[in-house]
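All protein chains of the complex are present and in place, except for one that has been dropped.
For subunit A:
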Amino acid sequence: MEAVVVRAWHKKPGEPVAQGETVVTIETAKAATDIEAPASGVLAEIRVPTDDEVPIGAVLGIIADTMAEPPKQADAPAIPASEQPRCPEPSPEAAPAAPAPPSSPLTSAPVRVPCSPLARRIAAAAGVKLADIPCPARGRIRAADVQAFLATRKNTSAAPLPPGQAGSGHMPYATQPEAAPLVVFIHGFGGDRHGWNPLLRCLDGSFRTLTLELPGHGSNKASPSAYDIGGLADSIAGLLTQQDKGAIHLVGHSLGGAVAILLAADPRLDVRSLTLLAPVGLGPEIDGAFINGFVAARQAASIAPWLRRLVHDPSLVTDAFVNATVRARTDSTVCEIQQHIASALFPDGTQANDLRATLHRLAVPTKVIWGESDRIIPVQHARNAGPMAAVHFLPDTGHLPHLETPAMVAHLLRQIVRS
């Protein structure tokens, strides 16, 4: 992670703040995080306005004892460099830094990366900084994470990334050398491009990546040309044909999978492989209660149970995950478009589109990946992928393989793209 986006200021300049009060919400690639006031005082200055992106280490604002005091202090880190997006629960000492009167930037001391002693020892022996190692969902680096990091570093060291292009937290567009294959990711219903981040981290520079957003999802607030699966596919095809991307590899999850099937059949595009994660379109069943419940839900209490239904291990649904989802559902345009999509594509809790014939006619190498514990779309649909597709069943995985077992999905993806 190199940058974060300021999502909301909860105080106006001049307003008093109490120590521990939420002053500002920032968004990392994965989750929104509230920054609490490290000291009581007055919000003297906002240095980074809402929706601006800042690098780690920037000062977000200044809390002063009084407004009269000119809050001039040397820049201090605003977001700890080591606070990886996947470490949502930094240790208590990682809370914003102690007050430094008379004025106190909203800063943090460098966060101590939670790490097992063995992992720390291996990292030290290899000369690796812990802050450079992607922190897994458990919030603590273990030996295996260091070893995986060392392995990927070895793999990529042959073709070093251009300076300044490695490991950006913001991944809408490719960050890898032109020669690397371009993999295009299309998220599922109600999701957005950030959902791919755990998987992208596991790919760790293997490919150029492009994460696109369906109409009415994430920051794509446009309506589709038509409220059907073809309309969604047209929107994405439009984004892809605007600039000629050349050969692409498609990865689609759930609804994005259905879109990917249509795109793979689109003669305007040069699709080299197709990877479908629990795709829509291979059978009539779908969990209608989930669709309805999710579409209607606007707050953490009502969203969390549906999010837990998406995964095999409910502990993956962290507060940060729930809050980020709630935040994504505060936009009425987005919600309205999604409502339309849901009623057009999944009327009465049924999948209206049967894409089996389209999929069976495709000549591109196809992989279908499905979690054995998927409660949204029955895993049995994988059997309908046709004789040409490779089908992979992932144990202890629900509807979000790219979040739940990202390393395995990354492995399969490398397989198909490199083949």
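By definition in this document, a contact is a pair of C-beta atoms (placed from the backbone, for glycine too) under 8 Å apart; a residue touches a chain by one contact, two chains touch by 3 or more; residues count from 1.
As a working rule, contacts and distances are computed from a predicted model.
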Per UniProt record, name of the chain withheld from view ["BMP family ABC transporter substrate-binding protein", "Alpha-ketoacid dehydrogenase subunit beta", "aminomethyltransferase" or "SRPBCC domain-containing protein"]: "Alpha-ketoacid dehydrogenase subunit beta"
Check each of A:17, A:119, A:240 or A:355 against the chain that is not shown and name the one that touches it. A:119
Given A:7, A:138, A:245 or A:414, the one touching the chain that is not displayed: A:138
Sites on subunit A contacted by the missing partner chain, in the whole complex: 116-121, 138, 142-143
